[in-house]
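Worksheet: one structure, shown below.
Excluded from the complex is one protein chain; the other protein chains are retained at their positions.
Read from first to last, the chains carry the letters A and B; within each, the first residue is number 1.
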Amino acid sequence: MYNKEKLDAQKAERENWEKNKIAKTLAKRPERKAEFTSTSGFEVKRLYAPEDIADLDYNEDLSYPGEFPYTRGVQPTMYRGKLWTMRQYAGFATAEESNKRYKYLLEQGQTGLSVAFDLPTQIGYDSDHPLSEGEVGKVGVAIDSLKDMEILFDGIPLDKVSTSMTINAPASVLLAMYIAVAEKQGVTPDKLSGTIQNDILKEYIARGTYIFPTEPSMRLITNIFEYCAKHVPKWNTISISGYHIREAGSTAVQEVAFTLADGIAYVEAAIKAGLDVDEFAPRLSFFFNAHNDLLEEVAKFRAARRLWAKIMKERFNAKDPKSLMLRFHTQTGGSTLTAQQPDNNIVRVAIQTLAAVLGGTQSLHTNSRDEALALPTEDSVRIALRTQQIVAYESGVADTIDPLAGSYYVESMTNEIEKRAAEYIAKIDELGGAPKAIERGFIQQEIQDSAYKYQKEVEKGERIVVGMNKFQIEESAPKGLLRVDPVVGEMQKEKLKALRAERNNNKVEESLAALRKAAEGDENLMPYILTAVKEYATLGEICGVLREVFGEYQQSVIL
Amino acid sequence: MDIRAGLSSGSKRAAARLITMIENGDPEAIEIIKENYHKTGKARIIGITGPPGAGKSTVTDKLAKLVRKQGKKAAIIAVDPTSPFSGGAILGDRIRMSDLNTDEGVFIRSMGTRGALGGLSKSVHGAIKVMDIFGYDYIFVETVGVGQSEIDIVKIADTVLMVMVPGLGDDIQAIKAGIMEIGDVFAVNKSDREGAEKTATEIEVMLDLNGMTEYRPPVKNIIAKDNKGVEELWEAIEGHYEYMVSSGNFNKRREKAIETEVLEIFKQNLLDKVMRLQKNTEYLSGLIIKVFKKQMDPYTAALELANILNKEEGK
Partner (left out) sequence: MNRPIRVLVAKPGLDGHDRGAKVVARAMRDAGMEVIYTGLRQTPEQIVEAAIQEDVDCVSMSILSGAHNHLFPKVVKLLREKGGEDILVVGGGVIPEEDIPGLKEAGIAEIFTPGTPTGVTIDFITKNIKRN
């Protein structure tokens, strides 16, 4: 990229500067730390200059937005054409409550919906299952049947609003319910746009809401790819996630590596199931974290885009340019927010928002200041939304594309992260791919080691968390936090009783029997699930049948 | 807590407490064992060993479930390594036996090696006796799976099951003939993985080399997590038992185990006694300094230490 002569001259000047100016300054005042490292563990130098990116080839390594390898962004005009979707994850208690919150957020300027389900729903249990005791409606909305889903989206036009659903093991069932609700609104499936998370591998790694073992889970996922390619073409069938891997304690490099490794596993599974890569790959999407180290995060997003594009092209021979584009949603890092001095979290989220936007995210959820304490109040979530709006309209960073490109530091880091992530992926390949690596506990062990290292650094004071291990104050307990009334559990149980009385139980039995038979064979299960859902079979009943046929995942824990 | 009362009522709490007392060297525990020793001997002790990652815990879980199906009670002692630096340990084998947790007829106890050089502390012997006394029909002892513990398990168990797994590659060769000899039954777990054939073959070859004539340890392919091949594996374990009984070796092996145990206790008692006797005078420290300064050699020092006992007797 640079003229060799000029480059040599620059290097010489730098050496001169280090030997003289720097040496003198250090003698008078040493630097704050003996070593500066990024959260991924590599050295952060005092200064970056042309020599650090001497081999960078603009056309090959960066190119233009919307052009391979998409380092600078996947859309040609990026935010000048359309701002990222402001999509706040929300949901709690009953469908009625959540519906109210969705309408509030849409009124306040949110541009897409994101549904949070409670743990029983995520794990395929109805609200009256013994294991659901105490958990109904706590971390998200309780959905036991299509009836709840109808209430959840009441008054929300599904042909106008795109919806992301954070659901994994029973994603097929919730997707079927969404399609059924849309039909009742008169909206055909081909008009629906949205996402289901549907990423089981990261559940095994870091999140824990799995149900079935690996093989049948992959089958359900590829069934969904196939079904949507034909019937719901605007739907993002998977959100391959790194967010939770990072929350579990991984570094930025590991976040990229393990996410893309999971992605590779899904692509391989779909190809094995007989799909053509360009049939489903355009609808794969990703989900990353936005952490505090602003510049490292920006580099991370760019590295991920470039690496995935190369993988899809070279490894899978994808031809459709859309198959090569890494589109992603971002959430600001929940684990970076503190219970101490919660208002500080607003500042953290603002920095993380900048990271995501400068990194070219397609949609963004910003956490609320009470993240470490409870689910957000209306006020807290509004501030989080305003944070995105201020960055969008007042900061100027959305007015030009990939503004940090060319920065010696950012380009250097992008290269470094790509390189290290690729090394990890190669290692995982050696182990036989992500599912095998998970079985052996390799990925989990790496994450735990990073998590423990981080904790030790914080406790030793080597890593500062403002308000927590430095700049603390005496605080009283915060007031006015959101609480989910335990009566929600009872209400859902009542609703279930009523539902079972008023539906056609024969039809339900029939549909479940048909589902069971199909599950034992190898047909696509989506049509069967859709039928069962429309007869108002409950989530627990449908998942119960699948549990019987597929068995349950056995956790293999490495500590 | 009244352990003796708990004993007659079969209380798990009492059994658990008794094991703790043994682990902590509580002399009361030894008294209780003495009083009940005549009740031991009925339980069959199955040692489960093999390299880390072979799936020992999962295999143990499945075998215990089989035992339960037969209406018998199963006890599991899962040993994990204690950190030599901190003295702490993470005992995680229970995770793979979640279902058995609330089964009345199952008792699971996790133990750290607690600095035992052999990888199996004498507390394990004690815990086995407790399980025996409390009426468990089968006692599974799952070892750490590296080095010395494999050797130790032979001295305790009636049958040793060695769990292997494909993909260890050269490690099979590295798992020397000496270690392989201790297996009475072999299982190749995760046998759906690449290399399972090879692993099974390598074991067979090693068994050929050992040239056993009377009894040939069977090698069973299993997939423990899917519960495949587990019944056949159990048959093989029962098969070993039948062979041992009909050949008269069962009792011989137990006698050998008792001999080992008695000698171990003797050695420990002696050592404890000597250490106790010399404590006030710090005789041992003095000897060590002399040896360090080359004023004495270690052999002489050891003899001198033994003399403490004579002095004591002589009094």
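In this text, contacts are C-beta pairs under 8 Å (C-beta built on N, C-alpha and C of every residue); 3 or more make two chains touch, one makes a residue touch a chain.
Everything numeric in this text was worked out from a predicted model, so none of it was measured.
Remark: the omitted chain is touched by one listed residue; of B:8, B:24 or B:280 this is B:24.
The chain not shown here is touched by just one of A:78, A:298, A:324 or A:373, and that residue is A:373. Between the chain not shown and the residues B:30, B:91 or B:301, the one that touches is B:91. Of the candidate positions A:123, A:270 or A:404, contact with the unshown chain belongs to A:123. Considering the complete assembly, chain A touches the hidden chain via residues 119-120, 122-123, 125, 131-135, 138-139, 203, 206-210, 247-249, 335, 338-340, 372-375, 448, 451-452, 455, 458-459, 465, 468-469, 477-478, 481, 483-484, 486, 555, 557, 559.
Residues touching the missing chain, restricted to chain B, are 1, 11-13, 16-17, 19-20, 23-24, 82-83, 86-92, 94-95, 98, 101-102, 107-110, 112, 114 (touch as defined at the top).
Basically, only the chains that are shown with their structure count from here on.
If you average the CA atoms of chain A and of chain B, the two centres end up 46 Å from each other. Contact residues of chain A toward chain B in the complex are 440, 554-559.
Chain contact summary for the complex, chain B toward chain A: residues 53, 58, 90, 92, 95-96, 225.
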